[in-house]
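Below are the structure tokens for one structure; questions will follow.
The other protein chains are all here in position, but one chain of the complex has been omitted.
Right after this comes subunit A.
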Amino acid sequence: MAGKQMEMTGAEMVLQALKDNGVEHIFGYPGGAVLPIYDELHQQDDIEHILVRHEQGAGHMAEGYARSTGKPGVVLVTSGPGATNVVTALQDALMDSIPLVCLTGQVPTSLIGSDAFQECDTVGITRPCTKHNWLVKDVNQLSRVIHEAFRIATTGRPGPVVVDIPKDVQFATGIYTPPSPVIEQKSYQPKLSGDLEKIRAAIDLMAGAKRPIIYSGGGVINSGREASQLLRELVELTGFPITSTLMGLGAYPASGKNWMGMLGMHGTYEANMAMHDCDVMICIGARFDDRITGRLDAFSPNSKKIHIDIDPSSINKNVHTDIGILGDIGHVLEDMVRLWRASKKTDRSQLADWWTQIAKWKGRNSLAYPSNKDVIMPQYAIQRLYELTKNRDTYITTEVGQHQMWAAQFYGFEEPNRWMTSGGLGTMGYGFPAAVGVQVAHRDSLVIDIAGDASIQMCIQEMSCAVQYELPVKIFILNNQYMGMVRQWQQLLHGNRLSHSYTESMPDFVMLAEAYGGVGIRCDKPDDLDGAIQQMIDTPRPVIFDCRVAALANCFPMIPSGKAHNEMLLPDEATDEAVANAIDAKGRALV
């Protein structure tokens, strides 16, 4: 009945609008202020609802769902605590540019402002942590607002939106208007195509480069699969080395010959040194975050910088850009590839010295770690996990901390949308619900949350959800009994005084898995690891894998706070003394 207006209740409109926007799954938790919508959900089969155990879980599941599919994730929660619990996930999605549509119930319009039961100022609370939000007081505006919400969440720089719907509006009857192909909104018009003059100037600059580097980010993945293809094509055509942010892993394959590994605080030596010494930097869909740049006044001091981004506020925010190209990565890369092909300047020999230098840096083997026959090294655990899963249809999520950095360093991503991690906000508790969301979208795939023993306990309740929906998510815990990254920073910054970073009382993760109805596996010997990982892969149920690893391993290489790219702390130089003196007084104040 597309294009036809129909009379229905607000709650019916919500379901209709979700269907009309192509929604198949939503993540939610019922409560007083959303009961009319839940009643409608009960009476239909088109949309599958996943019942979470905590609203934060719903938000992260929707994020995982969105990142692995490229479609918006949809969340449905009640008023008051339902809405406030989802705030962390909203901010997470805002910082990582993930499209989420979050529907919240609200107390009836007549009670708004009266401190009613389970009332909170949802639009006020979520205003700074959403791309946009709405309180819908008129049922006749509801369908328009929901359609607009999907458009804003998914276009331009994607992000989370909130639609707050008072209970009386859900009950009220009004006119439903289907999504219109004609966009009525005048104020919000994201620009897709880049300025051709600037793209030409960028191509000229690149053609003359002797020490170029491509630095790509999550924007490439957000732009869609074609953007990743075009990026690969551009790298192939130019012969330039490429590094990526945490968010951008997989856009260019880790097995690709021009791949330098991740850059930034825990990036490879070669990637960071190349960033520092390059003469032309091409930043594609990344935002010069502080984890990437290190000390700004020493950041890549002698390079011309080209920055492609869809968000004008990202250009020239932290780092001065010589050529800023505003537009969608896919569109701009298409032009770049076309113009590069048309130009005759493809003399690869001018890059020979640069590649020789890069090979020297690579020779430093900055990801090296001491091997150990008796204790599982965390890096080794990730390497084995990678080797045993790389030929499967695998998705990886992580929590936040050392394990996250080791996963980024040692797991090789060949395709986009296969890697889900909380980059901007750094949300402990993200990975497991995100993995559940990924598994909802990809029932037959292998979905693994690489976790830490501290992070996993922040959203562990979703085990119950995974078991209920028979989602065989695997939680691979690098268990070192510490909040490893906190401990590492205390060692670096605070004289190794390990204030509250050791978990003295840890649950028995095997029994915990069993208590939830899942499967628990424990492994503490390097020799047993492959067999245990294989057992995890072969188990068609949710698994918690308690991988006991070396307790005091540090994550290297590292750019200490307040230092530049060429001042990395490398694993073979990281003596206790070097670690203790790595950060000076100024750096200590930074995060």
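FYI, a contact is a pair of C-beta atoms (placed from the backbone, for glycine too) under 8 Å apart; a residue touches a chain by one contact, two chains touch by 3 or more; residues count from 1.
Everything below uses one rule, namely that contacts and distances are computed from a predicted model.
Asks: Per UniProt, what's the omitted chain called: "Sugar ABC transporter ATP-binding protein", "PQQ-dependent catabolism-associated beta-propeller protein", "Acetolactate synthase small subunit" or "Cation acetate symporter"?
Replies: Checked against "Sugar ABC transporter ATP-binding protein", "PQQ-dependent catabolism-associated beta-propeller protein", "Acetolactate synthase small subunit" or "Cation acetate symporter": the hidden chain maps to "Acetolactate synthase small subunit".
Asks: Tell me which residue among A:D289, A:D328, A:E399 or A:D449 touches the hidden chain in the full complex.
Replies: A:D289
Asks: For the chain left out of this view, which of A:M13, A:M61, A:V74 or A:V123 touches it?
Replies: A:V123
Asks: May I ask you to list the residues on subunit A that touch the chain which is not drawn?
Replies: Here the touching residues of subunit A are 123-124, 127-128, 131-132, 135, 152, 186-188, 288-290, 293-297, 311-313, 315-318, 320, 562, 586, 590-591.
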